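Quick one: this structure, given as C-alpha cells, is what I'll be asking you about.
Let's turn to chain A:
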Amino acid sequence: MLKTTKMFALAATAALALGATAGIAVAADLTIASWGGSYQAAQSKAIFQPVAKKLGITIKEESYGGISDVRLQVKAGAVTLDIIDTGSGGGARGGVEGILEPLDYKMIDVSNFVDGTHLPACVGTITFSTVAAYNTDTYKDGGPKTWADFFDTKKFPGKRAYRSKYHGALEPALMADGVPKSEVYKVLDSKEGIDRAINKIRSIKDDIAVWWKSGAQHAQLMKDGEVDMTTGWNGRFDVAIKDGAKTAYNYNDALLDYDCFGIPKGAPNKELAMKFLAEASKPEYQANMPQYITYGPTDKKAYELGIIDDAVAKTLPSHPHNAETQLVVDNGWYAKWEKYASEKYQEMLTE
Partner candidate 1 sequence: MSVADILHPGAAAAGDAAPNADGLKADAALERMKLFGLCSPALLLVVVTMVLPVVWLFYLSFLSDEGTFSLEHYERLTASKAYARIFWTTFKVSILTTIICVAIGYPLAYFLAQLPKRAAALCMITVLLPFWTSLLVRTYAWLVLLQRKGLVNTWAIELGLWDEPIKIVHNLNGTLIGMVHIMLPFLVLPVYGSMKAIDTDFVKAASNLGASPVKAFWKVFFPLSLPGLFAGALIVFVLCLGFFVTPAVLGGGRVIMVSMSITDTIELFFNWGAASALGVVLLVMTLGTLFLASRLLNLDKILGGGGGGGGH
Partner candidate 2 sequence: MSDNLGRGEALPIFIGNVTKTYGKVFALDDVSLDVKQGEFMTLLGPSGSGKTTLLMVLAGFTRPDHGSLKFGDREVIRTPPHKRDVGMVFQNYALFPHMNVAANVGFPLKLRNVSGPELAERVEGALETVQLGGYGERGIDQLSGGQKQRVALARAIVFEPRILLMDEPLSALDKKLREHMQIELRHLHDKLGMTTVYVTHDQREALTMSDRIAVINHGKLMQLDEPRTIYDFPANTFVADFIGESTFVPVSVSGGKVSYDGTALQTATTPDGAGKYNLMMRPERLAFVSGKKPKDVNVFKGTVSELVFQGESFLMYADLSDGTQVAVRGATQKDAMANVPEVGAAVSLGLHKDDTVLIPDTGDLPA
C-alpha cells in the first residue's frame, strides 16, 4: 500500500512537471496517449521526454480509455492523437479494422525484438507475462511449478483464482492437458481445441473460488490469502511481493504478452509520429523503463547495454533466460476465434 502511495506521488509530481512544460509550449508537435498512472509516468521519463529532446520537438501527453477511444475518433473523423499505447490485442484489432496506420518497418528496427512482439500496425514497447502465482505459506515445500501442477487439485489442494475472460486462460489449460508450448496455438486453431481447453478448466471449476477481472484484483487476492494460487500478470505480483505478500511465481510456460505503440488512422502528424516511434523503439530507451517499473523491454538488445541492473534484468519477462521458457501470445489467434472462444468460455462460467 505504502509503495503504491509513493508511486502515485511520483506520478503526480511527474504529471505536474509535464503540465508545466506543456504550458510553455504554444502548440505541441505530437500528442501521445497512454494509460496514465505510474505506467505513463515511467514511460514519460524513460522514453517520451528523452525522444522528444533528441528529435527537438514538443509533445503533449494525454491519458485515454484504450483502442475504443481511437475507434470513436477515427469514425468521427476527428483524430487528435498521433501515438497511442495499447495492449497487443487492441493493436492487432486496430490494424485489422484499419483504424491504426500500418507501420513502416523500414524506419522502425525490430530485428532484435522478441519474436512476435510487433504487429503490422503496432510496435511492441514493454513485455509482461501471465504466470501462475502461489502462496508460499500454503505450499511451504514448494508450490506448483507447471500448468499441470496448477490444474492438479490432488497434488496441490487449495483455492484457486482464474481469469473471468478467455484471454490468457485457454493456453495454460491446454499445456496442463499435455500440449507442448509450441503446439498450443495449432491445437487451439479449431473448435475442438478450444472445447478441449475449456473442458480442462471445467474439470477444476469447483476449486476456482474467484474469477478475477483485473490485475489489482488478483494481486489483492494473493495478498489477502483469499486464494492459494492464481493466474495473473507478473508486474502485479512483484508489487504485492514487495508489499509483503507471501507469493512466488516462475516463468515456466508463462504467456509472454506486450503493450505496443500505434498511430491512429488520419493522425494529424503521421510522418513525425513514425519518426518518433522509430526512435522510441531503440533499445537504449526501452532499457530505461525497468528503473521505474518492472516491465521488460521488447528489444532483447536492451539487456546488453548495461543500463538495466543485472539483478533486475533476471526478473523481467523478456530477459532471454525467461523469454525462452515462455509462449508468446498470438494475437492472430485471438482475432480469429474471439467470438467462439468468448461464448464458450462464458457458457462454462455461467453453468
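The candidates were selected such that all candidates are chains of the complex that A comes from, given by their letters.
Rule of thumb we're sticking to: contacts are C-beta pairs under 8 Å (C-beta built on N, C-alpha and C of every residue); 3 or more make two chains touch, one makes a residue touch a chain; residues count from 1.
Small disclaimer: the values here were computed from a predicted structure and weren't measured.
By the touch criterion defined above, chain A in this complex contacts candidate 1 out of 1 or 2. Note for the complex: chain A touches candidate 1 at residues 66-68, 71, 93, 159, 164-165, 167, 209-213, 224-227, 338, 342-343, 346-347, 349-351.
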